[in-house]
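One chain of protein is taken out of this complex; the other chains stay put.
Our next item is chain A:
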């Protein structure tokens, strides 16, 4: 009997004992699906984290100001980062390898328009921002150097804000909106860069708004530049370039309180990875116990099956089956049972992750390697726990087996 035929026979035997087989496979199903789900959710979260940290721009590195002294006489002290000017950033841009230097700031304000009210975050930018970032203009114009130089009270709104705060037939460009009781003129509408899951109205995300950073500084009290990021010509040397840029900036702003450094985002990801590895190992060990218990269940049911089919075994031996052939038959049966359990587990995991994707702020990613390991491991369980019953079956003496009532 070749393996394929044995597999078909095993499947029909499993089918003939549907309820029993499902109950037996449950431990395997739970074990395999648990591992796949956990890894899928972890991978999804990791990707989301990495995307957010790198701000979907893998070629950009932020420059952070790190304080030298955190404490003085036991008191925590806060050192303000030195003021950075646009001119200084222009000099940093001259560092070899630096493609762009983005200096931005931000402010919060309450926007009122058409008797609608929304809390908005305004990002303060200069014209570099539009060169470095892929901002798609839908209506009107971009902010320019003159807006910054002259503190123009102008804003750009994104498509989401336009949709939410403006009437469909209303002209947005040229409209005057109010933010914290001050009027601003809308000069352009750009396509929102928010990911689809954030494109909804709530207290925190109403849309995006861009203003000249000088205006933000004047109206909302932020430093003109409080966030700096460097975009490199070559992504491979991003952190070296970032550090060179940070050195240049430290040289220009020279302060004792601290220094600018290029923040290596991979550190955060590594930290998350080690946390996530701990979780994965924990869940995997529980899944391992589930597989062990499931395997014992398989062994138990196979022993029952051998006893039930004692006469069949005797007959098959009388018809010329060797010990090896009987052993093979029962081993294939238990492997089929556990592999089927593994496959159902994979299907179950796919279902759960698909449902979870609707509720989670990120999409779980099913790892094909984990799926393959799941199948191999469940098959392996079938071999390990099938050996004993199969061996018992193969050792039955044909005359005793035929006489068995």
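Throughout what follows, contacts are C-beta pairs under 8 Å (C-beta built on N, C-alpha and C of every residue); 3 or more make two chains touch, one makes a residue touch a chain; residues count from 1.
Quick note on the criterion: contacts and distances are computed from a predicted model.
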item	value
Undisplayed chain, where the name is taken from the UniProt record, one of "Putative ABC transport system ATP-binding protein", "Dihydroxyacetone kinase DhaL subunit", "Fe-S cluster assembly protein SufD" or "Ring-1,2-phenylacetyl-CoA epoxidase subunit PaaB"	"Putative ABC transport system ATP-binding protein"
Sole residue of A:67, A:144 or A:325 that reaches the chain not shown, by the stated touch rule	A:325
Residue in contact with the excluded chain [from A:123, A:138, A:388 or A:402]	A:402
In chain A, positions touching the absent partner	1, 5, 12-13, 16, 311-312, 315-325, 397-399, 402
